[in-house]
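Only one protein chain is missing from this complex, and each of the others stays in its spot.
For chain A:
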Amino acid sequence: MTNDLQERDLRHRRVREGMAEAGLDLLLAFGPGWRRENVRYLADARVGGSAAFVALPATGDPVAYSTRRQDIPEITARGWVTDARFLDPAEPAGFVTGLRDSGARRVGIAHYELLPSMLLNLVREALPGAEIVSATAMLDNARLVKSEWELARMRRSAKVCAAGWRAFVDVLEPGLPEYRIVAAVEAEIKRLGAEDNFMLIASGKDEVRGMTPPSARLLETGDMVRTELTPQMDGYWLQICRSAVVGRASDAQKRSFDLFNEAVEAGMAVVKPGITAHEVAVAQNDVFRHHGYGEYCTSQYTRVRGHGHGLHLDETPIIEGNHTVLPENAVFIIHPNTYTPIAGYHVLGDPVRVTADGCEVLLETERKLFETNEVNA
């Protein structure tokens, strides 16, 4: 059996264990256009439709459905789900019959909370009397620990993160509009095979309070240009957070970097199996509190101190109050990104894997305040 199919069997077994615990005889992994991670988890296929499902019964073979015809060969080509069918919301008889044939009595829907009423009505029509419950948490939990197969893919994502950041720094110069930076980064990471990307940006000096989509603002000498750059490779998202200065960094910008780097390292220092997201956040925030910048760790200025990674880019939040336990081989980014009056909003962080005795930093990109004078020298 190939590694791919071993991975498929591992996942199906893991999910079916959860189904047995929850008393489910059918799992419907639902993927709306903006949250397809559970479909990918069970089918390993990149789908593009407005809605897709993988129906995994307690025993027997799974069946996939998509509202986009092009997804059908895409799914079957991967070989994880060999029965894939077109779902036409206007002519849904095939979908209804397929579900009806399962005879399910208790159905768990992952991303039930996002399922459009027209599609839920079809499920109810197919399985009248069946109990329907959310299985979102069950799938989130199944995806938390990454296998070696997954980690190999995430390491490829890390290479693309690094290449994207190089493209980012290489293009910076006074007079360039923000959105042209994105164009340069996109061209490079797509050339390397990225499927998608999530990216925020902010340029300017100490007046910058937060991150945004790109604007038409033109870069100026002395600007700090910040980015959260998150390419997706083979389904897996990974993020790099860095800031670069157009020209030479000021003393304040350097001081800001030192503060944020200390916080990143403090977060990394506490990582080990069994640590909670809360504890990783506290370790970072304590650095800000120690230096008198604790108020900038509150929700008034920032949201999280990082977040989980995988088939979704923003999994469990690293934030005080979230007591989710992070086991070995969980992957998340540590980024204490926030505003301070030192040099404005600062962005710095690396994704890490929880190891048996600490953490592995997945990125090779140096953690420093980049300066274009240095890069272009």
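Here is the rule we go by: contacts are C-beta pairs under 8 Å (C-beta built on N, C-alpha and C of every residue); 3 or more make two chains touch, one makes a residue touch a chain; residues count from 1.
One rule holds in what follows: contacts and distances are computed from a predicted model.
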Name under which UniProt lists the unshown chain, selected from "Carbohydrate ABC transporter permease", "Creatinase N-terminal domain-containing protein", "Multicomponent Na+:H+ antiporter subunit B" or "Cobalt transport protein CbiN": "Creatinase N-terminal domain-containing protein"
Among A:Glu7, A:Asp170 or A:Asp196, residue touching the chain not depicted: A:Asp196
From A:Leu151, A:Ala184 or A:Ile275, residue that would touch the chain that is not displayed: A:Ala184
Candidate in contact with the missing chain, chosen from A:Gly23, A:Gly60, A:Pro89 or A:Gly103: A:Pro89
Among A:Val96, A:Leu120, A:Ala252 or A:Val361, the residue in touch with the chain that has been omitted: A:Leu120
Missing-partner contacts on chain A, residue numbers: 32-34, 48-51, 67-68, 70, 89-90, 112-118, 120, 178-180, 182-184, 186-188, 190-193, 196-200, 209-210, 212-216, 299-303
